[in-house]
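Written below as C-alpha cells is the structure these notes are about.
Removed: one protein chain of the complex. Kept in place: all other protein chains.
Right after this comes chain A.
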C-alpha cells in the first residue's frame, strides 16, 4: 500500500530526475549518450550476436594480431547469430579474395582498443599527469590479470605504491569529496585468501595492506577496499574492521569499504558497520553499490547447491538499495555515504533524501567512461561526484571492459530501457510499486 507521503516523495524524485536528464552536459556528451543508447539497443535486439562479440573480445588479448580475423570469423560468422548467412558468407568472401585479413585484424584491434580506452583512464600510473589528476575527484583502481602467485601480487602492490608516490599530497583541510582516493582489490595484492583459513587469510591480508594504508595516510590519500565475490566478503570485511581499529589507523578518517546491495545480507552489514564505527570513534565511508558479480554468484551457488546469496530480481535489489540509502543517511555522521550508481531513479532518490535531511557530506560515485551526460548535470547542480578510474594496460584489462559492456547492455539496465523510448515517468517508478513496466 502506498501512503500519501510516499507518493509525494516519488513526485519529487521524478522532478529531480527530469532536471538531471534535461540539463545534461555538452552537445558532445548528449551525442555520446544518444549513440551509446543506440548501440545498447542494437546489442539487445541481437542477443546471440552480442554474446559472440563478448566472447570474441574476451579472447582477443591472447591472440597474435595476425590471427584476429581468423577468430573473428569463427566467433561471428561460423556460430549461429542473428546475422543472415548470406551476409556472413559474402563479407567473408570479400575479405578473403581481397586478402584483407591482416587489415581487418588490425582494424578490429584498433576498434576494441578505442572501446577499452573509453573505460580505462590510462595504461600506467606513470602516465597520470598532474593536470589530469585535478580535473575531477577520482578513486583509482589498478587493473590487470588475476594475481596467481606471491610474485604477481607483489607487482600489484608495487604499482599501488608507485601510484601513491606519484599522486600529489592532499591538503588536510580539503573537502572530503575532493580528496584523492584509491580503491584496492584485495585478491590482487594477496593471493593466499581462503575461506576455510579465514584467520590466517586475514593476517596475510593485513600484512599486505598495512604499508599501503600507511603511505596513503602520510599523504592524506583516502583508501577504499573494494568488495569482490561472496567467498571473500567475510575475509575482506573482517580485515578492514581489524585494521581500521589498530592504533596507527584508528583516527584516520579517510578509509572506506563497500557494501553490495544485491546481497541479501547487505542491510545487516550496514547495521554492523554502524556499531563498529561507534566503537572506533572515527567515521568511515561506505560505498553502497548494487553489486558486480551477480552472474558469478548465481553460477557458484548453483554449482555448490547453496542458496544464492544475492537477490534473484533487479527489483528486489533496487528496493534494498533504497532501504540501504535511507539507513546510511540516518547513520551519518558515523558512516559517510558514497553511492555508486548510474541509475537515474537511484540518483534522484539519493538527492531527494540528502536534501530533505540536509546532508551535504556524501558523494556520488560513477565509473570512468559511463553516464557522461548525468555527470555533467550533477556537476552543474553542484553535487560532488567521484569517478572510479581504472588504470592499466588496455588489453589485459579486458575482464573489466567486458564487465562494463555487460553492465551497459544489460536488458535490465536503465540505459536499455531508455533506449526503448520508455518515458521517464515509468522508468522513475518506485521499485516497491508493483509496476507493469517490467523494471
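By our rule, a contact is a pair of C-beta atoms (placed from the backbone, for glycine too) under 8 Å apart; a residue touches a chain by one contact, two chains touch by 3 or more; residues count from 1.
The rule is short, and it goes like this: contacts and distances are computed from a predicted model.
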One chain is missing here; what is its name in UniProt, given the choices "Carbohydrate ABC transporter membrane protein 2 (CUT1 family)", "Peptide/nickel transport system permease protein", "L-glutamate gamma-semialdehyde dehydrogenase" or "4Fe-4S ferredoxin-type domain-containing protein"? "L-glutamate gamma-semialdehyde dehydrogenase"
Please identify which residue in A:113, A:136, A:192 or A:315 touches the non-displayed chain. A:192
Touching residue (missing chain; options A:8, A:78 or A:312): A:78
Considering the complete complex, of A:84, A:172 or A:305, the missing chain is touched by A:305
Answer key for A:235, A:263, A:310 or A:394 versus the chain not shown reads A:235
Where the unshown chain meets chain A, residue by residue: 55, 58-59, 62-64, 67, 71, 74-75, 78-79, 145-146, 148-152, 191-192, 194-198, 200-201, 204, 230-231, 233-235, 304-306
